[in-house]
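The complex appears here minus one protein chain, its other protein chains still in place.
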Amino acid sequence: MTEIAVLPATAHTPARRPPQRGYWRNVLKRFLRDRIGLVCLMVLLAIALAAIFAPLLAPADPYRTSMIRRLIAPGEKGYLLGTDELGRDMLSRLLYGGRVSLSMGIAPIVLSTMIGGGLGVIAGYFGRHINMMIMRVIDVFYAFPSVLLAVAMAGVLGSGILNSLISLTLVFIPPIARVAESVTTQVRNQDFVEAARATGAGSARIIIEHVLANVTGPILTYASSLVSVSIIISSGLSFLGLGASPPTADWGLMLNTLRQAVYVAPVNAVLPGVMIFLTSVSFNLVSDSLRTAMDVRA
Amino acid sequence: MNMVDARDRGGPRQPLLTVEGLRKYFPLRNALGTVSAHVQAVDDISFTVAKGETLGVVGESGCGKSTTARLLMHLIERDAGSLLLDGDPVGSGGVSVRDLRRQVQMVFQDSYASLNPRHTAVAEIAFGLRVIGHRRAEAEAQARQTLRLVGLDPDQFAGRYPHEMSGGQRQRVNIARGLALNPRLLILDEAVSALDKSVQAQVLNLIEELKQRLNLTYLFISHDLNVVHYVSDRVLVMYLGKIVEIGPVDEIWRNAAHPYTRALFSSRLSMNPADRVVAPPLTGDPPSPVNPPSGCRFRTRCALAEPICAAVEPSLLAAGADAAHAAACHAVQAGSGHSLAGGMTHAA
Partner (left out) sequence: MPRETTGQARAGRIVEVQDLSVRFVTRDADISVVQDVSFTLDAGEVLCLLGESGSGKSVTMRSLLGLLPPTARVGGRVMVSGHEVTRMTERQLESVRGPVAAMVFQEPMTAFDPVFTIGTQIAETIVSHEGISYRVARARVLELLELVQIPSAARRLDAYPHELSGGLRQRAMIALALSCSPALLLADEPTTALDATVQIQILLLLRQLQRDLGMATIFVTHDIGVACEIADRVAIMYAGRFVETGPIDTLISHPAHPYTIGLLSSTVHESSRGRPLAPIQGGPPDLADLPGGCGFAPRCVARTALCDQVRPTLIPFSTTRAAACHHPALETAPA
């Protein structure tokens, strides 16, 4: 544009509108008003911080066994949460176990969100043959029940934390890819994408600047709801002996080794389960609140 | 106003855009994925857009006017036909699609859907400039100027998201985005149709003013005859993927030749409670463009239809005294075989 003059002031009058606020600022504002979501977020933060600072917080070495101090009930003999079947301090083990369990909840989801989300966005944006090729492969994986798939994968790859990380990642790629594909397809058909194409922009640029901004929100909310599933499945793998191996402190594994003691020291045996439950429920509720807060229309 | 555009190649008499035999059929697939039929959205249409004019396009839903706009923008691929931009063919060997899009821009109907909900006004407008290689700061500075051009104070509106603006303000941002690339032709696809009347008038005034100021050419698509009459120099009437009539706006408004154009006019609401419309000029809905009628596509709703109309497709020929006025109707074409048409000599 060579020469641009200002139009007469009559062309508009200033609208009386509240100050400008970004979308995410609005989301945050709405989220902060949601009590349940906020409480659950606190719980998660507390668990995460406890896990991170486990070496500082743990009253004892989580791996030191003691045959004479086995299965002490919580609160007795100076053990806040008692001891396990090998006389190790439960509190310390739960703190350390949070490290493994939380990582096993979050890491596979992060990986599969990147891979599955990317595949889904590509499939959704380009449509037609590319969509067909990607989504049919995804569908094949999706057809297996997720637990069975994880068990099968871990079985093939062998036990160990790394292998269960890989199998969990593979398990969560299909559902995330499907969600990403469907939201991308919706966004892709909107006029503003067509308008962006009309400026002559290439596909990569349109995906990065126009599509991603509109699909990351829904994809992330969905992915966050899968964290709890991931924690449960990884605990399940450990429980089955396919994940973390003894003596690693891991909630699933602890649940497994303590199960024989369930009649002798029921509280001790249930504690790892309570942690798994608390964490996964909190993740779910936070993810719910996030979804509500992100819904512009409500 | 009459500044010389460096991009002008053929002079004022060469049309800015020449469309020849443009065609687009959309395949309809059945459950098995095989093509069972075609939507004949745009079927062999030819017209020109002169430099500096506003060509109005009217017609009802399904007549192909929006498809035409998208074909001109290369947002969908044409099945057949050619486009000439200032004399140069668009496509292989001539003007590239990228260059076409710098010279032809489009404003969409839905002001909300056509803006990215996560982009501010200035980011949305600057996007196109960045695509053609401007740095972000430079592009945004220019985008702010363009906002001013469409009557929005950049200090107030640059940082606003679509949901923080009214429909009229959003449509101004859409127009600004179209103008940012400094196009020669702006396609306005029902650009004011969804706006409230009071705001529509503001935007129409803006569109008129911008045209003068920036030496623009408009292709103005609308279903609202009064609005088309207000802004256009020439009018093109479409029905089921075909052009049925084209000509200077005053000529068409005074001497509409095609029965469909006349029916459109008499369908207008009177705006006078003492002089209400008494009988509908047409019965029924427009037929589906999937299997349009043979011959003249309007014949199924036409009061003048005769066997010739079913047998032979009428071509777009001069109608009336004005040489620029043409209609595709056997009843007004001498020698067509229609009982209302004259003898064998072609009317001037």
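First chain written, first letter: the chains are A and B, and each begins at residue 1.
Please note the rule applied: a residue touches a chain if its C-beta (ideal position, glycine included) is under 8 Å from a C-beta of that chain, and two chains touch if they have at least 3 such contacts.
Everything quoted here is computed from the prediction, not taken from an experiment.
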Option touching the unshown chain, where B:Ala41, B:Ala158, B:Leu264 or B:Ala341 are the choices: B:Leu264
Selected from B:Gln40, B:Gln103 or B:Gln200 as touching the chain missing from the view: B:Gln200
Of B:Gln105, B:Thr120 or B:Gln169, the residue in touch with the unshown chain: B:Gln169
Subunit B residues touching the omitted chain (full complex): 60-61, 166-169, 196-202, 204-205, 208, 223-227, 229-230, 249, 263-264, 267-274, 276-286
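Note that in this section only the chains that are shown with their structure count from here on.
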Geometric centre distance via CA averages, subunit B-subunit A, whole Å: 49
Subunit B contact footprint on subunit A (complex, rising order): 1, 4-7, 11-12, 14-15, 17, 20-23, 190-192, 194-201, 205, 209-210, 213-214, 296
For the subunit B and subunit A complex, residues of the former touching the latter: 70, 73, 75, 97-98, 101-102, 105-106, 108, 110, 113-119, 124, 127-128, 131-132, 142, 145-146, 148-153, 156, 159-161, 163-166, 169, 172, 174, 177, 179-182, 202, 205-206, 209, 213-214
